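Of the protein chains in this complex, all but one are displayed in their positions.
Entry: subunit A
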Amino acid sequence: MVSPILLIALPLFFAFLIPLFKGAVKSIILILAFLINLTISILIFPYAIHKAIIVKIANFLPPVGINLFVGPVGITLSILISGIGLLGAIYLLKMEKTPPLNRFYALYLLMLLGATGMSLTGDIFNMFVFLEITTISAYGLTSYSKNEIGLEAGMKYLLIGSLGANLVLVGVILLYTTTGSLNMADIAMRINLVPKAVLTFAFILFFVGFGIEAELFPLNGWAPDALEGAPHSISILLSSVISKVGLYAFFRFIITVMGLTNVKDILIWFGIATLFIGELAALRQKSLKRLLAYSSIAQLGFIFSAISVGTSLAVRGALFHIVNHALLSGMMFLIAGSIIKDTNNWNIESLRGLGSKSRTLAFAFTIGALGTLGFPPLNGFWSKFMMILGMMKGKAIIPVYFILFASLIEAVYYLRLVYIVYFSKSEQSINRMPFAVAFPVIVVLILIFLLGFFPSLMNGMLTGGVKDVLNRSWYIMSVFGG
């Protein structure tokens, strides 16, 4: 079997190789790097979903050395990151022309490398370092296009993000001084040594630090700006994978490392607030990308509250929705980016007449909207159904009311978009769809239909993933027992 450490080492190597090349070679290297990563992830996947793979770096045993924990959730996120990274890299060929492109490609690889590292690491300080790698590259990429929106969004993201990362660092060091270890499984074993007050303080620090990455309600002021102002290809990644990785890191710290189950009720309401305010804000947006950004934030809030409820069915649905939402929102941003580039109009009016100009894009956009709404038999239906059923089993009835009401608001603005796509005429011309746009859209469409008609394909990963998220003793056993 291939060693999972290559998932982190190879992109790092390629990222610093790319600036040396000019011309078409750099694009080839970028696509090659993601192809290799995707292949390795898929090769490891069947092993990792049954039994977590522990990689001991330099063969120092876990409590002392740094280890990677390649569990079911980690490897799924890694497949998502490299897969969407690959589609984004193909999309980049047509969409991003501003020089210096080789530095852009290097940052692009570094950002996704950091995200892969965050989803695979088993060490809390390592988590901080990968968080910083991801976010620093993301600041650079957000402000890359050098227009006013991008620069302003990048500045905002930088100030909030690095403040949050510093808080995470303080939290990490508090856990270290009270338990004497940086290894996640080791801390999980000794969490009883930590005084109650310190644990609460560390919880707040991690909540703020990772909540910023996961786009939680009071902390997500940067998210719509960054998703709107970033280059189109970067918006895809920020909304579909980077935020998911932040969510994963948060729950890894709260559930596995700190074993907090009594904060459940507070976290559910934070998720609901994110969902509700996201939907309300999306309703009154005029800018297409900003509307999609708020919708994406709302879905993250839904996933967040489902994991907080903590019944196995809800977590199962949430993990499924992480995959589904990555595909759906990635595709929506991809289409939005290409339309905005063609019409040079950031408003939702740019969708006018799409139905008669480009049937494929209009169809894909409709499927994306209906899938996010949870329209059967698309993939979003199964995951939302599982999450709501799981929340009702977990006796969280009032949050379910809020979620259903928020879905109604969501239906209003998405169906309005679909109406604009098909039923309003305009004279704008949309160019023929280039391969770099058509290929990613069609691949994602196929995946959406596949998961929609055969949701049982995900069963193995979801069963493993629920164990990975909820079962602390299984986590500790996998690191030390085998």
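Following the convention adopted for this analysis, contacts are C-beta pairs under 8 Å (C-beta built on N, C-alpha and C of every residue); 3 or more make two chains touch, one makes a residue touch a chain; residues count from 1.
The definition used in the following text is that contacts and distances are computed from a predicted model.
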Per UniProt, the name of the complex member that is left out, chosen from "Right handed beta helix domain-containing protein", "Cation:proton antiporter", "Ribose transport system ATP-binding protein" or "Iron ABC transporter permease": "Cation:proton antiporter"
Residue touching the undisplayed chain, where the options are A:Leu10, A:Ile66 or A:Leu169: A:Leu169
Option touching the unshown chain, where A:Leu7, A:Ile136 or A:Val421 are the choices: A:Ile136
Touching residue (missing chain; options A:Lys156, A:His321, A:Arg352 or A:Lys384): A:Lys156
Contact partner of the left-out chain, one of A:Thr177, A:Ser424, A:Asn459 or A:Ser473: A:Thr177
Contact set of subunit A toward the excluded chain (per top definition): 125, 129, 132, 136, 139-140, 143, 146-149, 151-156, 158-159, 162-163, 165-166, 169-170, 173, 176-177, 182, 224-225, 228-229, 281
